[in-house]
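One protein chain omitted, others in place.
Presenting chain A:
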């Protein structure tokens, strides 16, 4: 694996454009756009303050730079570098800013989630959405960009509003049977909306696009509930990771579990292949646990090799302190491969920031704080 020279960036704001041609990085208050192939600087933009959030529009024509402290959003165009746009929320403040799927509207969430302002770049019109809920994932766009689901809270009750994105017309508005809604997520085919409760109760509700409740699922009571949720790309399965270190997979026909996976600290399954990286340096290598495969971490070191360990294998698990806030227990991230054959999960306090699959579905990249690991799956493997 070859690496280029090191470029500066701040706030981990470094994104490749959706069409894969450009790379945008933020260095303090500057926005640098480079060509992906040659890494030459194509454009250089100067913002008014240090950039807190940066995002490409879906058609790779515009870049949004949000400065939360100043309550400003600046939009830059790649085609016409002279064109500039500044959105000022003023004293109401700015907490979050994002693009709409069509790349022509900017959604700003004001401080204390008082409202969401929809700024249109084409018509210079402004829309307001009241009472959005500040939760883990209160807003989600469907994959085809047609609909937006927003969690709202009015009079101590949770509601979900479904908007049509082309003119921000309110399609449906219904109350959900939750005490404290934590997140909404569309299925990839845009027909089902999964709504889950906060971690105090294990409850996931499935609503159809027209607002009907299709099903409710609850695995257990009186214990910390759902931590993460993920749909399979084919919309056939919904994987729910919970604080009891288990992943449950529901099917889209009956909305009942088809499989449950545990994350034991010792692997006894004879079918599992366990790879451990053995480094020559005396430092202890970190172990990353993925369902059925365990890989060691690497740090640009060529002096390490992978050894296959026969089960039973005991993983070095650090028990988190349950007294502290946000304990690092439970399944915090889930990722399906693109052909829905494999599911990668991260349990506990393992130092993995993100899991992502390659679009071909046979390799997985794990990013840690200062390590990265690539795992290739053999195509002959029969794995879930």
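We adopt the following convention: a contact is a pair of C-beta atoms (placed from the backbone, for glycine too) under 8 Å apart; a residue touches a chain by one contact, two chains touch by 3 or more; residues count from 1.
By definition in this document, contacts and distances are computed from a predicted model.
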{"item": "Omitted chain (choose from \"Rab-like protein 3\", \"Synovial sarcoma, X breakpoint 2 interacting protein b\", \"Dolichyl-phosphate-mannose--protein mannosyltransferase\" or \"PIGQ acetylglucosaminyltransferase\") - UniProt protein name", "value": "\"Synovial sarcoma, X breakpoint 2 interacting protein b\""}
{"item": "Among A:126, A:200 or A:259, the residue in touch with the chain that has been omitted", "value": "A:126"}
{"item": "Option from A:27, A:171 or A:372 whose C-beta touches the chain left out", "value": "A:171"}
{"item": "Among A:69, A:86, A:173 or A:305, the residue in touch with the chain that has been omitted", "value": "A:86"}
{"item": "Residues belonging to chain A that touch the chain removed from view", "value": "83-88, 90-91, 119, 121, 124-128, 146-147, 164, 167, 169, 171, 189-191, 208-210, 252-253"}
